[in-house]
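A single protein chain has been removed from this complex, and every other one stays in its place.
On to subunit A.
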Amino acid sequence: MVDGMTPAPRDGVINEHRFAIPGLDITPLPPAFRVSLRAGPDDVGALSQALDVGLPVAPKSSAIGKSGRQALWLGPDEWLIIDAEADPMIDLEKAKAVHSAVDISHRNVALAISGRRARATLEAGCPQDLAERAFPVAACSRTVLGKIEVVLLREGPERFRLECWRSFADYAWTFLSEAALAARP
């Protein structure tokens, strides 16, 4: 690059959006490193070690490492790794175990949905059972919201993290803010 030229700055797709009504806040979350990790059952241990977070093997569960790195079970051979600080790709490059790691930091956009109407708002478009008994804190799932695919992680009794593809973020936002108005707990 020509000397003195400033590198291209980063934009988001919905980072300026805000939505708050009594009982509900929807907030875009800051960028994060994300990796789609695929591997067979024999390599889970080695990859857990490389990532410094135990890859969960129970369906619809998630784990969080000491550094705050999160691993979400999405399927029998699939995890979504989220890290706000450090790039998991770097750690995975060192791993000898057979796997596929693909950087999807920019593919996904995340929203936090919180408040006493959070569950009802999500249930306007998500057919999964989101009762705490069936979907407790730290539960996660790749599911749908209206007409798009999303990954849902319960971060608290009344707080969810929703991840969707970048180009669907607008739909997710519009859907949630529309559904929120009619949602009753």
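One rule holds in what follows: a residue touches a chain if its C-beta (ideal position, glycine included) is under 8 Å from a C-beta of that chain, and two chains touch if they have at least 3 such contacts; residues count from 1.
As a convention for this text, contacts and distances are computed from a predicted model.
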Undisplayed chain, where the name is taken from the UniProt record, one of "Sarcosine oxidase subunit alpha family protein", "Metalloprotease PmbA", "Ethanolamine ammonia-lyase subunit EutC" or "Glycine cleavage system transcriptional repressor": "Sarcosine oxidase subunit alpha family protein"
Residue of A:24, A:63 or A:101 touching the missing chain in the full complex: A:101
Interface residues of subunit A (partner: the chain not displayed): 1-2, 5-13, 31, 36, 38, 40, 77, 98, 100-108, 120, 123-129, 131, 133-134, 146-148, 165-168, 170-171, 174-175, 178-179, 181-183
